[in-house]
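The other protein chains are all here in position, but one chain of the complex has been omitted.
Here is subunit A:
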Amino acid sequence: MQVFKLFMLILKKKLPLALTFVVAFMGLYLGLTFIDKGEEKFTESKLNIVITDNDNTPESKALMEYIGKKHSIVTPTMPLKDALYFATVDYALTINKGYAEKLAEGGTDGMFVSKHVYDSYSVAYMGSWLDEYVSCVRACMASGEDISEAIKSAEEAMDINTEVTMVSSDAGNANGFMTGSGFFRYLPYILLSLMIAVLSPVMISINSKEVRFRTNCSNVRPTSCVLQILAGSVVYVLVIWLLFTALGMICIGGVYKGIIWLNVLNSAIFAVIAAFIAVLVSMLIRSHDSVNLVCNIVSLTMCFLCGVFIPQSLLGDTVLSIGRFLPAYWYVKVSNMLTGADVFNASKAMQYLLIEAGFAVALGIIATLLYKTKLRSAEF
């Protein structure tokens, strides 16, 4: 088991790098999860507004009444500047004398005076809201309505809300699926990175021409040598996969249940795929320095094309067409079903898993053939 021990010894020297990847991934994942919390819940925000009506006309009263429906009209308990400073009041609006006349005549200047905290969002919000109100009233008047009808129509028009749908790949508890789905969705990236950045350099070192020559001169059988390298790789892949399966449980706060186990199976197949890709990389490049570059290119390209970082529903048809030829695409398809982002269909999920397994087998065959070719070409 000398070659196996060597594999583990070299792997041990790469563990700090692997650990960095794991910590960075978990840090980013937990950070993003924390930031994301509650983002999907929208509530209409109301401003605390102080209104001074200097016009005192039905039009100005109608405006005050409508503002009152949308926001809170307050009476400050302290001087206005202090109230604005301490944010007990967001906006102080004065309806100037002559507001009704200007509204009817189409004038715009000097209708309102406002006091507010400089550059605050409430200024922009209230400013545009008032502009919209005035524009709506004028538009209705222009269509032949009198002022009172125009005000009524404008209010109705402004009450029409645009339906906003929050697109999320994590339907979470609402659909009875799982929370923390982002963990499994991002897993292809970390698996590819960990395999290529750690496993490839180990394989490059072990299979370098000079040392392989020396090993070939010894009384260790080549088959035994290959099997020991394989055993080392299997141990590494297994440990990484188990680690992330366990971390996944921690992230979702419990043991996987029911169909969620398919996510575990999905990640297992992808871990094997990532390992074969790492083996291929180790055979195609010789320099340790190029590994990181290749790692970034392969992992980021695959993840962007297959919808790991951006939901597949937001990707263009061309991108998805390319993605179909990559294993991560099918991984994400399964993952989407399990997180409720797509409708769960057991037979389809199995079909996708089989496609993934097909990728694993194909990559394994290519890696084996390439390894044999390389061994033959190494003959002096």
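Throughout what follows, a contact is a pair of C-beta atoms (placed from the backbone, for glycine too) under 8 Å apart; a residue touches a chain by one contact, two chains touch by 3 or more; residues count from 1.
Methods note: contacts and distances are computed from a predicted model.
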Exercise. What protein name does the UniProt record of the undisplayed chain give, "ABC-2 type transport system ATP-binding protein", "PTS fructose transporter subunit IIC", "Glycine dehydrogenase (Decarboxylating) beta subunit" or "Predicted polyphosphate-or ATP-dependent NAD kinase"?
Worked result: "ABC-2 type transport system ATP-binding protein"
Seminar exercise, completed: Missing-chain contact among A:28, A:211, A:284 or A:369 belongs to A:211
For this session: Identify the residue among A:220, A:246 or A:314 that touches the chain left out of the display.
Result: A:220
Seminar exercise, completed: Across the whole complex, the chain not displayed is touched by subunit A residues 2, 5-6, 9-10, 13, 205, 210-211, 213-221, 379-380
